[in-house]
Structures are given as C-alpha cells and as structure tokens.
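Quick notes on the structure that follows.
Of the protein chains in this complex, one is absent; all others appear in place.
Read from first to last, the chains carry the letters A and B; within each, the first residue is number 1.
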C-alpha cells in the first residue's frame, strides 16, 4: 500500500464546477468538486452516468469544448494552474505531465497509421529524440504492456488488433512520454470480464512501477475495489463520499453509496428474492435541488436535507461523506446550524 | 403482483412536464427556425415563389410586349427598372414571369424522382437479395452517363418541349434518389426495432409502412431538395440549347440564351437571368443543408 507523502499534492481541484451552455438551458455537470491526489496514489471516481465523473476527468486535462463548457474553481497539476496554460504549454502538458486512456481505444489511435508509428511519433514530438529512439521506446513499451510478439505487433493497424490488445497499446501510448498522472476513463468497461481483469492487473503493476498517480473513473464498484487506494463516490456533480477504499466499501456512510452496494446482485444469496433498490432516477442537472441532490430518493431524508448542500463530515478516521445525518466534526451535534 | 412500486417515485429527469408528445417534425422546424442562414434562404425562396405565383399583379409590364425602339436599355432606365432585353421587353417582368417555368422545371422533376426513387430504393433496400441486385444494377447503368449528357440525350430523343424536358430530368434524378434511398433503408433495416417488429410477426409491408418510411423519407427528402438546384440549372441548360421551353416564353435559361448576343453591349442585363438561377439554386441548397442539420439532432 502506498502512503501518501506529506508534500503538496500532485493534482488538486478546488471547488471545480463545469456548466454546459448552448443547449436549451444550462446544465451543471460538475457542482463543486474538491479532489487531491498525491504521487503514486490511485483514486477511483465512482458514479453512474450523468454523475459528472467523466466531465471532471476531462476538465483536469482541459479536454472540454471551450465554447460550450464554463469551468469554475481552480485546478493545479504538478504545481501549475491548468486554466492558465498557453497553447504550446498545453500540448506539452497533455501527454507529458498528464495522459489519458479511454473506454474506446479508437479515440486514441488514428485508424490509418500503424500503431507503433503513432507511439514513436508521440515520443519524438515530446522528447525531441530521433525516430530510431522513438521506435525503440515504442517496442520497450509494447513489451512492458505484455503485447505478445511485440516487434511484429508494432506494425499493426489499430483494426488488426483485438479489443484487449488495443487497450494495451493505448496504455503504451499513454505512457510513451513518461507522464506523472494517468487519467483513466472507464478503460475496461467495453471488455469481457476475462480481459478486464488482465488490464486492471496490468494498470496496477505499471502504476506501482512508475509511481504514477492515477484517477480511475468507473461505474463498477468491483473494478474500483480492484484498483483504488481511495474511492470518491460522485452523485449529481458532487463527491458525496470519499476516503480509504476499505472504509468506503466496508463502512459506507452515505445513503447513496450504501444503496449502490446493496443493489448489487452478488449480495443476494437466495435466488428470486428481490434486490434492494434506490427508487427513482438521478436529478435533472439543469435544475438541481438546493439541498442534498440525493434527498428526493433517500429513504432517510429529513426536511433539513433540503435546506442546503451538506458539508463533508467525518464518517470514520479516513473517510468523509456529505450527509447531515452524520455527526458534524468536533462538535456535539449542532447539525442543522452548520448547514445554514 | 405489486409491480408498480419500482419507478412510481419522483419524476425522472427527462423533460419538464410542459408539452410532451410533440412530434419530431415540430422539433425540426424549431431548430430550423434558429438557423439564420436557412431562414434567409427560405425567405428568398418564398419571395421568388410568391412573385412567380402572383406575377400578373407584381410585374410592372407585359412580359411579351416588345418594342424595337427600346431594345437593350441599361438597368435603371425609367420604366425599365432592370433594363430591357434584345426585343425591348421589360426585364423585371420577364424575370418575374420566368420564375414560373423555371421553378416548375426545377421542382417538378425532383418531386417525381423523389416519389419514384424512394419507391425503388426502399423496395431494393428492404427486400435485399435479387430484387436489390436488379434495381441497383439498373440504376448503375444510368449512373455511367454524366447527368448533363444524359439529360440532353433524353431530351433530344423525346423532342423539344417542356413536358419532355421534365420527363428527361426525372429520369436523370431517379437513379440518384434511388441510391440514397437504398442505402438509408439498408441501415434502418438492420436496426433492432425493425427486428423487434419482425419478431412480433409483422409482414414486410406493415414494417415498411410503420417503421421504415418514417425514418427514411426525411433523409431522402433532404437529399432531394439539394437536387432542385441541379435540376434548375440543367433545365436552364436544356432551354438554352432549345430543348426545353421555346421563345417567346419567359424562362431564365432561355433568356440567358437569347441575351447572349448582348453580352458585350449590356453585360449587366445579360447576366440577370443567370443571377436569378444562381440565387434560387443556392437558396435551395442552403435550405437543404439547414434542414439536414436540423434533422440530425437526436435528443
């Protein structure tokens, strides 16, 4: 297990908000996310579709369309303000400092060029080395991500590779320029379980070896459990619970997290008994309720839930949750006053 | 028993409960209305069409009345706002009246081709197999000829005249529409909802009527509207060559032909019919483009 060093975090987002404008009405996809990540640490952003997890990830790399996305708050990566990067700096930042892998490797590779050439090209561009050195690094990376007969596979076009192999090649491309931070956007969702576990193990191994900081976006609690040191659960654009992986899984404090865990089919041992479910559907991001966004679906909701967005409160020594039912920090129980 | 418990809870976040159930085309029109280019093009087309329809009331003079003394007056001559042609007829009036024939020659062949081509294309695309082979290979034969040459050849064979020109142009456009219709239908045919309809025991005609046509006619229509400009230009070309309308009938292509002798004396006046053809056809194209993007939005 990695122990986070006391130094300044490698990635820090403060009160990050993302609004999409240009549609019929503005939509708040991310509504105030605080996130910090130390070198060598793996954080899983866990959430369902529309929770804002992928948008958060894209904001960290400034991949959102500049015209339509209004980004608020601050993002610093490796001591630099991401919003202030110039065009040239941004190009070096992407790939050099932060790299990303996607669910669909098609997004990362150009279908008309050989995979090996694309990796070598990235190395040449970023590190100003010869083509030969770039090619050598591509081969090294292919062997590192365990692509069988790497030498010949370098000359494949993306469509000539199977799904799992393309995913490995994309990881090789992401690591080509020795980034410090790896952003993973559901990289295993489209894969078979047998291939998914291989990729997860590979990522874990590479992360340890290169000391990468990883933000891993997923909707699958099992996948998060396999890779993450810490888990942050997102709901309607906010992190509702975050902390040590063990605590979040074993002693979930937020009703949403608990509901997600309870609704998994593998918890039910007698077939035919009904699953515990969370009623209703996620809120409309164009009109978030003023208070806790989960309150309308929450079985334990009380009127005070609608008063304001709950503060983070300690749920155990290593994890916090945004729920007013938890005791406020260091106070007896003046719960409602803090919320106002 | 109690199946209702599951999702009867708070309103799912879809559409605020204002007006639901509005159709797809209402949405297309709404999005189209937000596109300034398409709206401008639509207004221009509307003006030209209205002017053509109400030509007797709009036109300042008789388009057939010639005058040997007032030939080839420049633009802005009192009494001849846009000048006069080689027989001294009022250009403005002739342009307004000319819109009638030119629009008919532009729109009618495309409309006929839309009907015939959609029928053939949907049949080929949905049935597949040998029917598809027969229809599409026949279409390919027509494709082998450049459309201008094909139109001239057909028109020439059928003989001059407006009706024959329309028939010739229809034949030119049918293969193009058929090809688009076939490819769109082939895509739709493999959608899950068509398979679901087949699974529910529906026959091919029911499936085509309920599930295919609604999704296919839109894209075919848009493609067809983009052919209107081509049709107008080809029709003008036929008239120019004397294969379409005959003098003294006002028609833009024919006017371009008869005025070509005046190109050195009154170039501005001689160019006017060309300008009309250009403006009208580009407006149809822009409207068609706008329609396409308005229809593409899914949610």
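Basically, a residue touches a chain if its C-beta (ideal position, glycine included) is under 8 Å from a C-beta of that chain, and two chains touch if they have at least 3 such contacts.
Here is the rule we use: contacts and distances are computed from a predicted model.
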Looking only at "Glutathione import ATP-binding protein GsiA", "Polyamine aminopropyltransferase", "Heme lyase CcmF/NrfE family subunit" or "NADH-quinone oxidoreductase subunit J", the name UniProt gives the absent chain is "Glutathione import ATP-binding protein GsiA"
Considering the complete complex, of B:153, B:210 or B:282, the missing chain is touched by B:210
Missing-chain contact among A:24, A:193, A:299 or A:317 belongs to A:193
The one of A:17, A:36 or A:225 in touch with the missing chain is A:225
Touch with the missing chain holds, among B:61, B:167 or B:202, for B:202
Out of A:39, A:63, A:136 or A:249, only one touches the absent chain, namely A:249
Hidden partner sits against chain B at residues 1-8, 12-15, 17, 20-21, 24, 191-193, 195-203, 206, 210-211, 214-215, 298-299
Residue positions on chain A contacting the omitted chain are 48-49, 148, 162-165, 192-198, 200-201, 219-223, 225-226, 245-246, 249-250, 259-260, 263-266, 268, 271-272, 274-279, 281
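As a convention for this text, only the chains that are shown with their structure count from here on.
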Expressed in whole Å, how far the mean CA point of chain A lies from that of chain B is 50
